[in-house]
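Some chains omitted; the rest stay in position.
Should a chain be cited, it is by its letter among A and B, assigned in written order, with residues numbered from 1 in that chain.
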Amino acid sequence: MALTREQQETLVRVGAGTPMGELFRRYWIPVLLSEELVERDGAQVRVRILGEDLIAFRDSEGRIGLIDEFCPHRGVSLFFARNEECGLRCAYHGWKFDVNGQCVDMPSEPEESNFKHKVRTAAYPCVERGGMIWAYMGPPELRPPEPALDWLTVPPSHIFITKRFQESNWLQSLEGAIDSSHVGVLHRYDLDHDRLHQDAEGPKYIKADTRPKFEVAEAPFGVAIGARRNADEHHDYWRITPFIMPFHQMVPPYGGNPTGGHSFVPIDDVNVWVYSFYYHPTKPIPPELRESMEGGSGIHSVNIPGTYRPRANRSNDYQIDRAAQKARKTFSGVKGIAAQDAACQESMGPIQDRTRERLGTSDAGIIAARRRLLEAAIALRDRGEAPPALQPEDQQIRSASLLLPKGVAFLEAAADAIHAEPGKPLVSL
Amino acid sequence: MALTREQQETLVRVGAGTPMGELFRRYWIPVLLSEELVERDGAQVRVRILGEDLIAFRDSEGRIGLIDEFCPHRGVSLFFARNEECGLRCAYHGWKFDVNGQCVDMPSEPEESNFKHKVRTAAYPCVERGGMIWAYMGPPELRPPEPALDWLTVPPSHIFITKRFQESNWLQSLEGAIDSSHVGVLHRYDLDHDRLHQDAEGPKYIKADTRPKFEVAEAPFGVAIGARRNADEHHDYWRITPFIMPFHQMVPPYGGNPTGGHSFVPIDDVNVWVYSFYYHPTKPIPPELRESMEGGSGIHSVNIPGTYRPRANRSNDYQIDRAAQKARKTFSGVKGIAAQDAACQESMGPIQDRTRERLGTSDAGIIAARRRLLEAAIALRDRGEAPPALQPEDQQIRSASLLLPKGVAFLEAAADAIHAEPGKPLVSL
């Protein structure tokens, strides 16, 4: 059941020209939080995505530019450029580029020269949705409709997002998020205390049935992963986790709490940005809950101030506390769900060797997601087939937790519960 | 006399499947100080030996486990595991392994599943001897008797051990230890002051004859290296240094002081653990001497507190003090015998290029040790011959300093002096 070397290579490489790299480039991709690029003509930001070094800026009109980090003239970084009058002006010789990558000024060349019109640099279109900036890095003629994922449809008051840097290949982080079976182990002692799990009925079923059964079903958005626990004689308690192509995941909700999710955006082959969010389709996030998430509750990371690097990280062994581990305050000695996931996933190495692993029945979600990704990447490469979930209607999906009659096919039975529409309440137990 | 490229490669590579790597794996190897793994169910420790990443733990019964660092399931490091109830439980999905590497619990899989019985991870047997934990990493059916080196036979009161991390290939450190000719140069100004050289007669001969002659003799334990100095008309003063296969060395004693030695344990091709000890076969180490060694006297290192990394190290140029060098307080400007050795040996680069060196007559010990190691490694690889010094009787050896009649063959004449037996006094001048 372990992957072949070739399958593994296909899944983990994200550069231009690789099968997965080309697959990713057909989607809108989160590249920054909006909070990182607020001011018009403010400081530009270095962005590394899918192995490409880019620079993002907000121009005098408020438009967002995302262009090659290096000036095409002599290769100097535009990090040192001036962001002024609708363009980024290289600090070395003053060549200036607009948000479309067109050179619009070239003071070092004779005025009569036509040279500037001939010079363009790589530029990717961007949109802002849900407090994030999204870019499309693929062929212009194949640009899909703007992203319409459920959490992007709510007003800012209804959503809370953070991000963190993870030192591993992107797939390790995605696999962790769709791997429900680790939650009751690694995060066992966090579940009880966390603000985001309180006042819900679901946990009573979770505690009563400690060995859930997992079922997976391919779907237009990606893969639906259901965890089934016994509820009563006639019903099962289901928690349904959607994996949305190519790298989004949604956490089943608890009672009246907001529901969460992640986007795992490859920086390059060995680093990934983890975006983590909670949102509520119908009501604002209460201030005290927002504050608690700023402090690291739920799946949020506590970062080094001024950066998106976790305070507990690989270089300090995630501030492991053996006494807390012994006292069962944490299962691993590491504090916080985000840091626990990072500790495990980064410890696998920059790229986990999946040719040697030993998968069990509880890894069904991981196996299904890998298959979905591999098939889509190969279909694109070999037959030019457009990948799944490019269209807004295929993105109208959300997680759910609910009771279903015993014996039903969960994806069919929960179809309405996981179908997302703006303003429609969560189905959550 | 320089090595060929092929000989050099054979000597320095220690990974599984290399000739030297396989040779090392036929011996018991020190992997930790006992002080690093004291408590039952206490914190596990990362161990990297011969290029293998392992994790050591002491279980609820006091048994020592040394197993693959990474869980066979998904490759997560067992550094984050729980050490509880006779096994190490992975923090990710709770798979649990005992000291034999057998999976004994697998909570993420159905109870009726037989999967856990099929999963084993690499595990190496360990014993504790002389304040150290020793492992056997070779084929189980070829496991030799437990180590019986002289310093392992004394009670804890009679021995003092430290260890330090060295950033070089293992062979550079071994060669330094059996290279008597550098002692009077590099350590020249340390000899006079050091506690461990006082109240002895030997130094008067050392000072009187500044150009000792070196003789080497192959022996069942490895190589005996004799340094001969003129004593009187009829006698020579001999200092005999045994190189014990595959990486141990013993320092000739001074008068009534304890005698010292080293074990040089390859971490991988470019790093080595240096274990340094003094012991007395017949009496305890006095408290004030023990304290002096904790402060770095003799061959002991002063480490960064809480680590086994020397305070004076490559990143700080070994805290070199040019004024002290000028004033002849130290020969090299570096303080302490251990730091002086590390400074020289690490400065050769991660792996010294021995194809370019210029050896002299004073390098006879180095040349003999290399030959012994190469022959043993090739004999094992090509003819499956068991290497020397696996049997306890071949390990009953110690260093000595003594007068011998002129003209005798030193190994024969000093046979009794260097033959070790528990409780037998040192022969030391």
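Miscellaneous remarks
Criterion: a contact is a pair of C-beta atoms (placed from the backbone, for glycine too) under 8 Å apart; a residue touches a chain by one contact, two chains touch by 3 or more.
Predicted, not measured: the structure shown is a model, and the values here were computed from it.
Oligomeric state of the entire complex in this file, given as copies of the one sequence with 2 shown: 3.
The definition used in the following text is that only the chains that are shown with their structure count from here on.
With centres taken as mean Cα positions, chain B sits 49 Å from chain A. Those residues of chain B that touch chain A in the complex are listed here as 42-43, 70, 72-77, 79-82, 91-94, 106-111, 113, 115, 119. Those residues of chain A that touch chain B in the shared complex are 175, 181-182, 185-186, 210-211, 317, 320, 322, 325, 331-334, 340, 343-345, 347-349, 352-353, 356-363.
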